[in-house]
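In this view, the complex is presented without one of its protein chains, the others remaining in place.
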Amino acid sequence: MKQDTDLRIIELGLILPPAPKPVGVYKPVLIVDKFLYVSGQVPFLADGTMMKGKLGADMDTAAGKMAARQVGLTMLSTIKAHFGELKKIKRIVKTLGMVNCTPEFDSHPAVINGFSELMSEVFGEDNGVGVRSAVGTMLPMNIVVEVEAMFELY
Amino acid sequence: MKQDTDLRIIELGLILPPAPKPVGVYKPVLIVDKFLYVSGQVPFLADGTMMKGKLGADMDTAAGKMAARQVGLTMLSTIKAHFGELKKIKRIVKTLGMVNCTPEFDSHPAVINGFSELMSEVFGEDNGVGVRSAVGTMLPMNIVVEVEAMFELY
Partner (left out) sequence: MKQDTDLRIIELGLILPPAPKPVGVYKPVLIVDKFLYVSGQVPFLADGTMMKGKLGADMDTAAGKMAARQVGLTMLSTIKAHFGELKKIKRIVKTLGMVNCTPEFDSHPAVINGFSELMSEVFGEDNGVGVRSAVGTMLPMNIVVEVEAMFELY
């Protein structure tokens, strides 16, 4: 049975930030066959502010996890703006979560769980959970976390 | 001709470590159509110990390569535990190898070869070799190396 994900977002009381404009030569989303690919998304708040910080330096794991959740909300907003109805999405397939951090930081999975738990809430415990890697990188403009993902469509 | 990969592992005398439990909100493996996606795997020894260290600091390339081989054995164990028979796998398609290292370390491909040579031994010189990137990142809990991969099924 298909879930009405757009309705589900309303039921959960989620507020999507405005879909960000691309800051380079890429498409925000691309559909090929029955897969939807999303460019690396970064955390925006509902007022359009981008969340900045570095885990292990000026931000703790709880704040990083909240930023990763905002990445998820930003991604849903991007998909709605460029693809349309979220109910056409069947499941999340693959996530690459990249955390802006110091070499000493060691809780990347806990941070990226902020993104993954949102996807599970929105798409369900089976379809909302896919494969994942969570690693530490250096991100543009001191962004807290960046996530790219691939979804399967109905 | 299909290869019996489960038999091949016995012939090679390989000992698979226990399949690790997920440490976050993700599936260890996910099958979509005829592809098997594996979450980022890390190096476990046969006794369940996780291998830690940083290339360029407290670990040399030979030890890093051995850790990457253990990532491969851990990945095979994960696939067996969550998917079943390895003989349903036709080939490895894509590998992203991420090495925990200092900025000065420069032998990431040699480290990731530990994973890739194992895949070649197990799945054969054609089907066991796919495309690959090998880069340096910062990894959770000082894990030596993390590898994610995609396989094609028969």
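First chain written, first letter: the chains are A and B, and each begins at residue 1.
Everything below uses one rule, namely that a contact is a pair of C-beta atoms (placed from the backbone, for glycine too) under 8 Å apart; a residue touches a chain by one contact, two chains touch by 3 or more.
None of these values were measured; they are calculated from a predicted model.
Contact with the undisplayed chain is limited, among B:Val25, B:Val38, B:Ile112 or B:Val144, to B:Ile112.
Contacts to the hidden chain, counted on chain B, fall at residues 93-96, 101-103, 105-110, 112-113, 116-117, 119-120, 129-137, 152. Remark: the residues of chain A touching the chain excluded from display are 23-30, 32, 37-40, 54, 96, 98, 102, 137-142, 146, 148.
Just so it is clear, only the chains that are shown with their structure count from here on.
The mean-CA centres of chain A and chain B are about 26 angstrom from one another, to the nearest whole unit.
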